[in-house]
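Moving on to subunit A:
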Amino acid sequence: MTEKLALEGVEKSFGENRVLTGIDLAVQEHEVVCLIGASGSGKSTLLRCVNLIEPIDAGRIVLSGNRISGPGVNHNDVRRRIGIVFQAFNLFPHMSVLQNVTLAQQRVLGRSRSQAEARAHELLDRFGVGDKHGEYPDRLSGGQQQRVAIVRALAMDPELMLLDEVTSALDPELVGEVLEVIRELAAAGMTMVIATHEMAFARDIASRVCFLDDGVILEQGPPDQIFTAPHEPRTQQFLQRIVAAGRL
Partner candidate 1 sequence: MASKGDRRAGPEVAGRSSKLLGGWRAGDGRRGVGIALASTVVFFTVLVVVVTHSPGWPEVRKTFFDWGEFTSSFPEIGRAFLLNVKIFCISEALILVFALLLAVIRSLPGPVFFPLRALAIAYTDFFRGVPTILVIAILGLGAPALQLSWVPTSTTFWGVVSLTLIYSAYVSEVYRAGIESVHPSQEVAARSLGLTRAQGLRHVILPQAVRRVIPPLLNDFIGLQKDTSLVSILGAIEAFNQSEIDVNATFNFTPYLAAAALFVAISIPLARFNDCLAARDRRARELQGVR
Partner candidate 2 sequence: MRKTLLLATVVLAALSAGSALAVSSSRSDSSQAASSAASCAKSSLKLVNAGTLTVGTDNPAYPPWYAGGTPKGSFWKINDPDNGKGFEPAVAYAVATKLGFTKSEVKWTYVPFDKSFAPGPKKFDFDINQISYTPARAKVVTFSSSYYDVNQALVVVDGTKIASVHTIAGLKPFKLGAQLGTTSYGYITSTIKPSQQPSVFQQNAAAIQALKNKQIDGLVVDLPTAFYVTAVQVPHSKILGQFPTASGGEHFGMVFSKGNPLATCVDQALASLKASGAIQKIQQTWLAKATGAPVLK
């Protein structure tokens, strides 16, 4: 298996605030890596750095063997290859669902309108929101909107998908439909890095789980190991709190 994504010694600060320290992470093709940790531990920041939304202060990020961090890199090209979905969906409210999904395909990938729409319909149907293609985002439920957001990113045929707590803003009864989509993507072999609070899901789907604590990857390993027999005391503490809250 080839290495899809590598973070080497990545550091990131916001002003005085050190958010990521010495992050080393390698993601193989087809792997699903779940990032878990408390709020503020740096999960979102890590993903945003990979997508070049935030510049890193030190270290390297490598995608499919090419360095993508640092000077001299075309950010738009990189972002085309990586799909990212946010907690707040961020659909474009002034466009229909179909337009949301075809806009970047046409403008960035240069697909014709019919090509873009065909791909859009294919994905929308596959994830159960095909009948909503003519609607505007404000008419959709949260779960539907998030599924559309995932489709929008997928339509670009990315090499890698980053999911930043995509179910955290949803009502519990809607979380399931989105998790289903992610499950299916994983089964289809999409390389993914997923920041999530859904522990049961992570346990189920991840090839590897990374526990982030205060900007550092404290521990990483297969889900069974992390969830049942974590090495680090802080990992244990975190998981205990999760279990106590009834979320595992």
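Candidate selection criterion: all candidates are chains of the complex that A comes from, given by their letters.
Rule of thumb we're sticking to: contacts are C-beta pairs under 8 Å (C-beta built on N, C-alpha and C of every residue); 3 or more make two chains touch, one makes a residue touch a chain; residues count from 1.
Worth saying up front: this structure is predicted, and the values here are computed from it rather than measured.
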Complex partner of subunit A (touching, any copy) among 1 or 2: 1
Tell me, which parts of subunit A touch candidate 1 in their complex? 51, 53, 75-77, 79-80, 82, 84, 86, 88-94, 103-104, 107-109, 137-139, 141-142, 145, 152-153, 156, 169-171, 173-174
